[in-house]
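First up is the structure itself, then whatever we jot down about it.
Here the complex is missing a single protein chain, while all its other protein chains stay put.
Take a look at chain A:
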Amino acid sequence: MDLLAHLEAYVAVAEEGSFSRAADLLYVAQPVLSRRIKNLERHLGGELFDRSRRQVTSTDLGVLLLPHAKDVLSRVDHLRQVARAALASAAHALGVPPDCDPAALARVIRAGAERGVTIGVRELPAEDRASGLADGSLVFALLRVAPETATHRVPLGLASAAPLTVGRRSVHLESLRPRRGGGTGTPPTILVTAEDETGFAAERFRKAAARAGLSEGRVRAVATAATAAAETLAGHAVLLCPEPFARRHGLEWSPLADSTLHRGYELAATTRRVGHGVDLVLDWMEPMLAEAIGAVDDPSPKSTGADGGARPDSDSRVEGRG
C-alpha cells in the first residue's frame, strides 16, 4: 500500500469536505479516491469519515489523526525539496593528483562559484581519477598521459637533502649508481610516490633505472608523501617529485634529464553528463589547474632516451661483448 498517496487522499477529503472536489484536486477518479479512503480506514482499524450525511464529516478518529497525517506529508515534501535543492547545486566533482598547490586550487573553486558552478575538489590516485571519470562519480579529472603527447607537462626531478648536481644541471639516473671502490656507505634509495608508481609511468621509470645500471631494490614505492619527505630530509633517500613539492619541504631538487620520465596530464570531462556546460567549464578551469599541478609552459619536451638520439657508431649493439 502506498501510504503517502492514501494519506494525501485522506487530507484532501478532510479539507475539502467532499470526495468529488478532493478527487479533482488530486487528479484521480472519484472511485479510486473512495477506494483509497476505504483501504486507509482498514489499515488504521477505524472509519475516518461519516458518510451517512449529505455533507462528508470527519469522525473523531479522523479529526484526531488529521494533524499527524498533515505532518507526515509536509515532512515528505521537505525531504523532496532538500533533495531537489541539493541536486540543483550538486558539486562538479574534480579529480586532481596529490600535492596540488592549495592556493591555486582555491582559485579554481572561487572562479567556479563566481560562475554558479560548485567545484568539489577530490585528491585521488591516478587510477581512481580515470575510473571515477568512467563511472560518472567525477565530472572532471586530470589524467596521467605520456609527457611527450600531454597538454600539461610537470617536470619531475630528484629531491635530496644535499645537492645532487653541480649548479643547475639536471640529474641523470646513471649518476646514482654506487661508486666502485668509493666505500661511501649504501647508496640512497629512490622513493617513488603513488602518483608516479602507476601504469606506464612506473614501467618507464623502472626500465630507465635498470638501463642506467641501478638495481631493482634501489627504487621503492612509498605510501605517503610526508614520510617520503622525512626520509629524504634525513639524507637516507632521494625522492622522485616535482620541484614545488621539494621546495615546500626545504629539499634540494634537480630535474631529471630524461624528460620522457616527467609527468604528463590531460584535463578530461565525463561523457555521461551532456548539456551541463562542461566544455565552458573546461575553458576557464584548465589554465588554473595547470598552475595548481605546477605545469611548465613548454608543451613539447625534447625527447631523450626514448628514441636514443644520434648513435652513429653503435651498429653492433646486439653483438655480445667478450
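Simple rule for what comes next: a residue touches a chain if its C-beta (ideal position, glycine included) is under 8 Å from a C-beta of that chain, and two chains touch if they have at least 3 such contacts; residues count from 1.
We adopt the following convention: contacts and distances are computed from a predicted model.
Only one chain is not pictured, and the protein name UniProt records for it, out of "Beta-lactamase class A", "Cytochrome c oxidase subunit 2", "Sugar ABC transporter" or "MinD superfamily P-loop ATPase", is "Beta-lactamase class A". Between the chain not shown and the residues A:H43, A:H68 or A:R169, the one that touches is A:R169.
Touching the missing chain, out of A:V76, A:A91, A:A212 or A:V278, is residue A:A212. Listed residues A:H43, A:R177 or A:R247: the one in touch with the omitted chain is A:R177. Where chain A meets the omitted chain, the residues involved are 166-167, 169-170, 172-175, 177, 179-182, 210-213, 257-258, 304-305, 308-316, 321-322.
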